[in-house]
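Below is one structure, written out as structure tokens; comments come after it.
Removed from the display is one protein chain of the complex; every other protein chain stays in position.
For reference, chains read A and B in written order, and residue numbers begin at 1 within each chain.
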């Protein structure tokens, strides 16, 4: 069959207003091209999604001591996340209240006070302006504290919201997921490795890629230890994966018995679409030895995250809207987050956590710990860059998601819901 | 005389709508600055010219066997040009019908089927979707073939059109030029070399540069073998070129006698302005030995393209709107095409063809074959980059073409005609 591309639709899309494109999105289909390629949507995504939602910022393990900080870039925002002297995690805009200079310019570090290097305005780690030289007598320091950013922690994970009024459902989200996460003891973890990868594609293509395993044949390392059956119903399992599916069913039965015996919550909760803080959580078996994301499925870290009686706990998977996902196994946790840099560039940050007392070279080999996801991330970066190139063609038209891509559909529907709410205004 | 630049005109131009700038173009003058510098015209040029015309894509010699393909980028389009199993040349948009991924990511290669590496959707070289895993029962593969692109071949040259309804005059163009081209036997040629050069200027400046030899004093290598008298009438020949002109007149008389005796069409046909597929063709003598574009004018390739009784056939020159030109001599052909990359960046592709049985190192030396045009292209790239810098100045105002620049005027007039037609709509 010969289909000559009529470019009418795609040309019309490139001239359509974002609000019209949001309104006419057809469920079950990938988005029209401007969502992925236009500067207008890049700005809208930052304003309507990243500046309005709760977003994963860091592990508490990245800020072990008072004064420890990271700086986080979200669009044009830069945020300081710092542990204050009371050991609380605080967040501030990284913008001096004098003439607007970016204050902290490293990705992480430790400070006594937060001092702007330009004119030496000095703030406490609680954000108050402590000192500003050569000001007139009526200068009121209390009006010039750092602008704060909402921050919350859940079981060792730090979340922030740039919104003046963050989504109110965070507490409910936290209470639902905390029982799953708490046994992994992240409060006693340390960072074994963090890698930032810049993908040459829109952040939503990076998220869509994360939300299906239809492409997992492209991940040979991951596919050895991870059952690549994510979102497949029995009917959809391709013929070549029947043996894997049967192995999964056996492992799943065994794993559930283990989870039950240890009192570890495992049942899937999937509320990806219906709430601002959309999430999905489930504990599932792994393949091979069933312990970790390693070539043989065995634990990569001898010292487990907690005092588990067995390392064979599969992985606890957590998916968050808009921009993060996590895997917790007995021996380590791996945290992923996605930050838009431009319409066609996205930062993917991967952080591996292990027990605070685990020693590299003794309790774990770093390459073994990180190898599977390092390889997988690089493969995904290629997929995302090719997706970006493809949807940029005027010949691209939205395609149909297959049944195994239901979480992609959930992500896109959640996203469209956020944009619609933002465009309608308060 | 002192002229103080009033920037009124150029400032007005930078704020004018493209349609107004098209409408007010003054014949005989170079275009106003935004045509060369603005993103709006870059997009318009792709939409109105490159996505509407027939454009030169490749030599058939680049696709000798079934499954051989090239990928061609035109603006944001990527097109697969492939020889199918029936040895026909076919073209498709390089966009997977699933979620839009770019499928083939190399510039050329050979395939059995066209397989998207993301989710393994598999298409035949005729574009039909052969296989897509994990789809619902009602999935109709026949609705998801690759979108095809119009393609035509003429005497070994492949042309494509991205338009839904390509210009209808292609057949007439083909029938006019085929008798000139056919004796050069390109169906039996092979690619000796292909070079891609990125020029830092608008594609129209690259074309305008090609369409006059007023600047040929800047091409010392070319000027040795090529009579730099292109479009000069006898009156316009500068004093320093009188001797060259007289040598040309003598060579021209001899060449015409040769062309007549061999039955080679040589008369100029110039229909550059009046048709969508504007072209100019003429066979002319070369200087020195008169055989080829080499330092001494002798054939660069011992094995000629066809069974010619003499190598002294000068060159057959073909100019096409919007973006290609060609020189065919007895021993080789050299093909040039221009693709806009951005308002200020342009790809110039040069391809040298020789007889399929000619052996490098035995029948030809590659540096001798390519040297003159490699040097000339590099010189032109400098001219084009300086033209781009100059027209970007607010002090630039359109200048007058001289009589020897009549083909530049033809190119610009053809271009304005295409834009006018596009802006008026169907």
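Here is the rule we go by: a contact is a pair of C-beta atoms (placed from the backbone, for glycine too) under 8 Å apart; a residue touches a chain by one contact, two chains touch by 3 or more.
These figures come from a predicted structure and were not determined experimentally.
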Among A:51, A:70 or A:181, exactly one should touch the missing chain; which is it? A:51
Sole residue of B:23, B:143, B:195 or B:395 that reaches the chain not shown, by the stated touch rule: B:395
Suppose we count only contacts with the excluded chain; which residues of chain B make the list? 1-7, 11, 30, 33, 208, 214-215, 217-218, 232, 236-238, 383, 386-387, 389-404
Mind pulling the chain A residues that touch the left-out chain? 47, 51, 75-78, 93-103, 105, 117-120, 127-128, 132-136, 139, 142-150, 162, 164
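As a convention for this text, only the chains that are shown with their structure count from here on.
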Angle of rotation relating chain A to chain B [CA atoms, steps of 5 degrees]: 120
